[in-house]
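Written below as structure tokens is the structure these notes are about.
All protein chains of the complex are present and in place, except for one that has been dropped.
Letters A, B and C mark the chains as written, and numbering starts fresh at 1 in each.
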Amino acid sequence: MNDFPIDTIREDFPLLKAQVNKTRLVYFDNAATTQKPVQVIDTIDNLYRNQNSSIHRSVNYLSGKMTEAYEGARETVRRFVHANNSREIIFTAGATASINLVATSFGEAFIEEGDEVLVSAMEHHSNIVPWQLLCDRKKARLKVLPVNDIGELQMDQLPILLTERTRLIAVTQVSNAMGVINPVNEIIRQAHEKNIPVLIDGAQSIQHGQINVQEMDCDFYVFSGHKVYGPTGIGVLYGKEKWLEAMPPYQGGGDMIDRVSFSGTSFNVLPFKFEAGTTNYVGAIALGAALEYIEHIGLDHIDAYEIALNDYAGNALRSIPGIRIFGDSKMKHPIFSFLLENIHPYDAGMVLDKLGIAIRTGTHCAMPLMEHFGIDGTIRASMCFYNTKEEVDRFVEGINTVQEMFG
Amino acid sequence: MNDFPIDTIREDFPLLKAQVNKTRLVYFDNAATTQKPVQVIDTIDNLYRNQNSSIHRSVNYLSGKMTEAYEGARETVRRFVHANNSREIIFTAGATASINLVATSFGEAFIEEGDEVLVSAMEHHSNIVPWQLLCDRKKARLKVLPVNDIGELQMDQLPILLTERTRLIAVTQVSNAMGVINPVNEIIRQAHEKNIPVLIDGAQSIQHGQINVQEMDCDFYVFSGHKVYGPTGIGVLYGKEKWLEAMPPYQGGGDMIDRVSFSGTSFNVLPFKFEAGTTNYVGAIALGAALEYIEHIGLDHIDAYEIALNDYAGNALRSIPGIRIFGDSKMKHPIFSFLLENIHPYDAGMVLDKLGIAIRTGTHCAMPLMEHFGIDGTIRASMCFYNTKEEVDRFVEGINTVQEMFG
Amino acid sequence: MTIHERELEVIEEFSDLDEWMDKYNYLIEMGRDIPALDTTCKTDQYLIQGCQSRVWLQAEFQSGKINYSADSDAIITKGIAALLIRVLNESTPDEILNADLEFIDTIGLKEHLSPTRSNGLVSMLKQMRYYALAYKTKSSN
Partner (left out) sequence: MTIHERELEVIEEFSDLDEWMDKYNYLIEMGRDIPALDTTCKTDQYLIQGCQSRVWLQAEFQSGKINYSADSDAIITKGIAALLIRVLNESTPDEILNADLEFIDTIGLKEHLSPTRSNGLVSMLKQMRYYALAYKTKSSN
């Protein structure tokens, strides 16, 4: 934790200097969205000032430059997630859009009445509702892999839940509500034994270390740019070429076609087949800059630092009287969900906010998980590599204040 | 044309100062995408530096500020298009995404086997392919309102094409390939007599003057932010509340739900029902800034200036020997599609690019229109209020050079 | 006392509270002071939409005057409800509908409850006015 150049890194993130209620902000809402380094902000600024032009179809110089940068960003994403080729990298509007794309398009091609889709009980709504909508449309069944008392998947249930009607598993790599890391490799292994493809929701894993979709051998992997230090409005769908080839187009429009006529339309090759209309090319290039930024810091360094931060914060929180931590697993990232005895999370959140500490309260878009624990919501503090022990200390002090006020 | 503060306005657009091949850029590819004023660029920069936080669900101060700004942008859009209330304004990823939303969701609720959807022969692929995909899914029929020799809709065909099976008309207000302005009010009037709703593709009209969806009485209106001086990755769907209420959700995910459980999920109210996942809130706020910018310049002033520019450029082009202009209608915006005798558009485009003039060559995502004219593509120069007569002159000179080189 | 006089009273009390901490503590006390709703009343019928914590609001109409009672699982929210009730209770529907409730701005309640949160405040007020309107219509029939 000590050789990590945390001071220099924090200098890269202008928002970390913000003042809230006359104190320096402690930003612990990273699972909701992350802050952006100047490298990303300046990329956007520069693109709009000096290079903006629509991609792919123009003959002009700027357009050519922009196309190169956009396709370069695709290559950066490919390298970052270790995909086999860049045709497997689709730019979307975000993780939610990516999952909806697969639910609709894969669903259209491969899900029939009576088939089953398996999700887990800890999924984010974005990895539940698209499957519910699909199952409604197709009269298919949504099945649920339950979690145990400390918020881990009940892996012993997996073999029972995988039937010959299971057509897809959609599971998150890291729980956004608790930080728990799921054994996705093992899930994928068991699924593939039965020829069942697996979609990994990487919205909370992409920002915390190495991702290798080929080693993991997942069939789909999705994430959002804004959660990995990139801009809003951009996300990624990785899909194995064999699936993407077999799937019908999702949205229709410019760029995703080969030829259009009223007597029949043919579609463009991958990845363009799934990128209808003018894409968020500025967003994609800025996402590329974000990934390059964290590659530059070093994913292993980030991982090591975050593990130390997780240990530190975990110990500090566990020593608070009357605290109940959800998902206190050994395998986790520094995301902490908890309740304080006799204090409503919302009251705590309001006071912490006044103390300059940005956390989140509520269900974290994971109502079924809350239902599992029999609660309405939690206080969630989610950290990443630009957070510090000192910030954890201020947070713990803040909790003390909360407890005094409502005690 | 003379009282328009064109010099001051051009100062607002950094990209207009760009040099290409050692000459000052003439940017005539505005129908593809527009340049951004500093007001928009700085808004994005400022949001990421000082205010970034996820909207709607957090208790913290920044999140509250960001939510206010996002909902403020929705109100700006509402005011700009003169919608009745802001529940009718849905933020999407762009015009293409908006059209796909309607095609899927309206289509799901209201289109059945044997029904008909009517589009025109001059539509952009983004307003054709979604309807083709829908008609394929539903075994419905896509019918086409033809255009005449000068690229105008054959309005006399409309009454014949509107049958009792017609469920929706989707038509562009302004042709992206030719600039021709369609009589949408008349189309909507005739459609509504038969209770047929109308979707107006506003991708090429939003940037050229007043839009009043209530006066126009369209049922849906869509546009993209990047074509109206805003950022990429953001767009708008306006829909009458009665339709949006009756339509099922499109994408599933965070924020569009009220309650999620595995036994059943209920959806959020408008507009949130159609905004799944983390929206492009920075994009939406920057789009708001773009609309405020042009409101500030004055939509009437913009319109008057562009009419003068259209006349000037039209006269200049028509005097070029061997030119054939497509869509040389009296009702048009300053978008010009043409061919030069015996010169391939691509050759012309390459030379114009070297002369620092950014235009577009090809089919402009309107292959059926090209088919109608029996051609492969055109040279298209598309102008807007920051372009000048001097730039038109340079363009005409450029065409002379092209003709000399290939003559 | 009229609504306006009670508003002035509240403004007066708040003027002594400089720090947000004091204001919050004041709200917490207000929240503790009003009686909890009977659990049988904490039903969906009385639940207010649009708050981040659950708020139940009830109203009774007697001798031409309205009396509200409220509860919330979050104590600060309950304090806000208590404050509104204190100002509005024992008033006629018309008095409630005509009140401009400037004290909300004056004491900085909205500002201290950042936008997403003040939605709760707004929703509570809206519901209180609904009740007033309903009773007004009822009594004029």
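Keep this in mind: a contact is a pair of C-beta atoms (placed from the backbone, for glycine too) under 8 Å apart; a residue touches a chain by one contact, two chains touch by 3 or more.
Bear in mind the structure is a predicted one, so any value in this text is a computation, not a measurement.
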Candidates B:H82, B:R141, B:H192 or B:K354 - the one touching the absent chain: B:K354
Residue, one of A:L25, A:V59 or A:I325, that touches the chain absent here: A:V59
Footprint left on chain B by the chain that the document does not show: 21, 344, 346-347, 350-351, 353-354, 361-362, 376, 405-406
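One rule holds in what follows: only the chains that are shown with their structure count from here on.
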Intercentroid distance (Cα basis), chain B paired with chain A, Å: 31
Whole-Å separation of chain centres (CA-atom averages), chain B against chain C: 46
Rounded Å distance between chain A and chain C, as computed from the means of their C-alpha atoms: 40
Chain B residues counted as touching two or more neighbouring chains: 57-61, 63
Contacts with two or more other chains, residues of chain C listed in rising order: 52, 114, 117
